[in-house]
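Every protein chain but one is kept in place in this view of the complex.
All chains are identified by letter, namely A and B, in their written order; residue positions are counted from 1 within each chain.
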Amino acid sequence: MPYTVRQGTSQHKGLVAAASAVGLLVLLALPYITLPGEKWFGNPTGQILNWQRTLAFAVAILGLNLLIGFSGQISIGHSAFVGLGAYSTVLMTNNSVPFYLALPLAMLLCFAVGCIVGLPALRIKGLYLVVVTFALGIVFPTLIEKYESFTGGSNGLKGKSSLVPKAPFDSMFDPRDRVDPLRYRYYVLLIVAAIMFLTARNMVRSRAGRGLVALRDNATAATINGVPVPIYKVLAFGISAAYCGAAGWMLMARDAQPFASQGSFLVDLGITLIIGLVMGGVATIGGAIPGAIIVVIVRYLLEQLTTKKTLLGVDMNWLATRQGKGGVVSIAFGALLVMFVFVLPGGVMDGLRRLRMRFVRIIPQPSWLKDVGGTPPAAVAAAEADQVMANPLG
Amino acid sequence: MSSVESQGASAGAPTLQPLLEARNLTANYGPIRALHGIDFEVRQGEVVVILGANGAGKTTTIRAICQMVATTGSIKLDGVEISKKSTTDIARSGVAHVPQGRGTFPDLSVEDNLMVGAFTRKDKPGVQADKDTWFSVFPRLAERRAQLAGSLSGGEQQMLAVARALMSRPKVLLLDEPSLGLAPIIVQDLFRRLGTLNKEQGITMLVVEQNANLAFDIADRAYVLEVGEIALQGTAEQLRSDDAVRRAYLGY
Partner (left out) sequence: MQARAEEIGTRGLMITGGVVVVLSLIFILMDGPGLFWKRFLDGLGNGFVYGAVALALVLIYKATGIINFAQGSLAMFFTFIAWVLSNEQSWPVWLAIVTAMAASALSAAAIERVLIRPFDPSNHLPITIITIALLSVIDGLALYIWFADPKGFPSPFPSTKGDVVTIFGARVFYAQIGIWSTVLITTVLLSLLLNRTRVGLAFRAVSSNIESSRLVGVHVGRTLQFGWALAAAIGTLAGCLFLSSGTTQLQPLFMSQILVFAFASATIGGLDSLVGAVVGGLLVGQLQTMIGGYVKFIGSDLVLATTLVLIILVLLVRPNGLFGSKRVERV
């Protein structure tokens, strides 16, 4: 039954192109599709806002994946970098910095801070990064409180400008004619996310990327083979911080009235990112997307659930009126995470891959291997192992 | 040294069934098969040696007995099937395994290493007595009794590992390449002691080795493993004088 395809052939390329085209179409059409069931998914505007949020989370999870998946170091405090990106964006745009420029600047800032935080890791071994990132996540909200004059403290920081459609280069094409601001912002975020994903993919496939994987699997062997381990550790940290900063920018860019509040950047955001990462698939690029969908959309649905008075005829008022109902989401996600670790440790990406393998098997055809006739069974077995980088969750 | 005796050393009548017996034993590392259905046995009071080049499957065989790799086939200890038991239960059944690289507890003192070796025993005075005995057999260990095992030299760690294994008064002692990484003069001393332990106390041993010369000195019987299969078997004398063995493993 499985249809075998050799990598690099026109068949293979055709399949990839078709799949990509479908994916692209869905992404482009999304703001114009309204999911049925307003009670659950929200009104059309709310839905688009949720997709925007998903894109931002996907970028953040991607950054975290670069750190954990490829250097093996875990961090539950990257919420601090998302927050840093968000707050710096608002601060900059409130001071006449063009919104688009705020993105690279915020990323640069986060990269710098990330590298500084990661620098002691050159000397301090073991769990330093784990501890310090956790500490960072906890400290960040207190820093917001402390510098109230800057950050608005617990009242939050209002942005005075937002991302608005502009006519580029005085041309005939004026976005304001085609899309409304909300959808415009969605497309901007989509483009930003696409750039981040493509960059990540190229980084991973590059020499540097392979160095990071080597680092994760065996630091000693990596060092012997000339991989500058400590530098890569620090870089991995900086890059992941930059990605989270970009996500922070995206969260601010999506609103007509950007508003940064410390309550959105607590450690539980960091934990949420980890949950999304694992469920999407550790050490995968694409896993950030399903991961983000789960933590944003499923969370939204769960929150809706806690507001419903009845569910399929069952009385749910006890939940809707309970003071501590916010805990339900945490419990559900924790339980979901446990299920994933037991049943599908490779995350959604692994599940999709297995599903795909029932229908299509891709046989690796490395460029250095001359055209081999037939399909050696070893190659087919290798194909199964090759598709995703070795999963540290095993 | 009569206070330390291996179980069964006082058996009067010759036992008919071997102490340790493997039939059609295979072992796999994931999809890779390392042992292709081998048979071997170790009888009470014997020293059996398994020889072979690197990668032949010697260590795998020892690990297979302790269920540290996935196996099929039968392994019996004193007539009882152990191939489905856990490593811990097998150890509690009287199999003492000295792994490759000694396997000492580096953060525990020499004394604690010995005490943990006797973990499964309930007779405190007996354990004390054995400990004192091993300290007198290996005076170097006695000198360093409070020292952390990780700071001992390779040879000392090997002595410690053997003593630790024997603290449990095992039915059979498994040794995985005891000569690995040790200076020749230490290895000679080690094998001499192993031979003495076997002769004087009847401790049954299965030794896996690359260093064939010294191994043959203490062995009663031997097997030669090649690529996961038994190529030769026989008494130590037979194999020692075999041309192929001499050329391949004895170097002359």
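In this text, a residue touches a chain if its C-beta (ideal position, glycine included) is under 8 Å from a C-beta of that chain, and two chains touch if they have at least 3 such contacts.
Model, not experiment: these values are computed from the prediction.
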| field | Residue of A:Ala112, A:Ala135 or A:Leu352 in touch with the missing chain, whole complex considered | value | A:Ala135
| Of the residues B:Asp107, B:Asp132, B:Glu200 or B:Glu237, which one touches the chain left out of the display? | B:Asp107
| message | Just to verify: which one of B:Val116, B:Ala183 or B:Ala244 makes contact with the chain not shown? | response | B:Val116
| said: Can you tell me which of B:Gln17, B:Thr88 or B:Gln128 touches the chain that was removed from the display? | reply: B:Thr88
| request: Touching the hidden chain in the full complex, which residues of chain B are there? Just list them. | output: 66, 68, 86-88, 91-92, 96-97, 99, 103-108, 112, 115-117, 119-120, 148, 150-151, 164, 168
| field | Positions on chain A contacted by the hidden chain, ascending | value | 72, 74, 76, 120, 123-128, 130-132, 134-135, 138-139, 142-143, 145-146, 220-221, 224, 267-268, 271, 274-275, 278, 282, 322-335, 337-338, 341-342, 345, 392-394
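By our rule, only the chains that are shown with their structure count from here on.
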| Approximate Å spacing (C-alpha centroids) for the pair chain A, chain B | 53
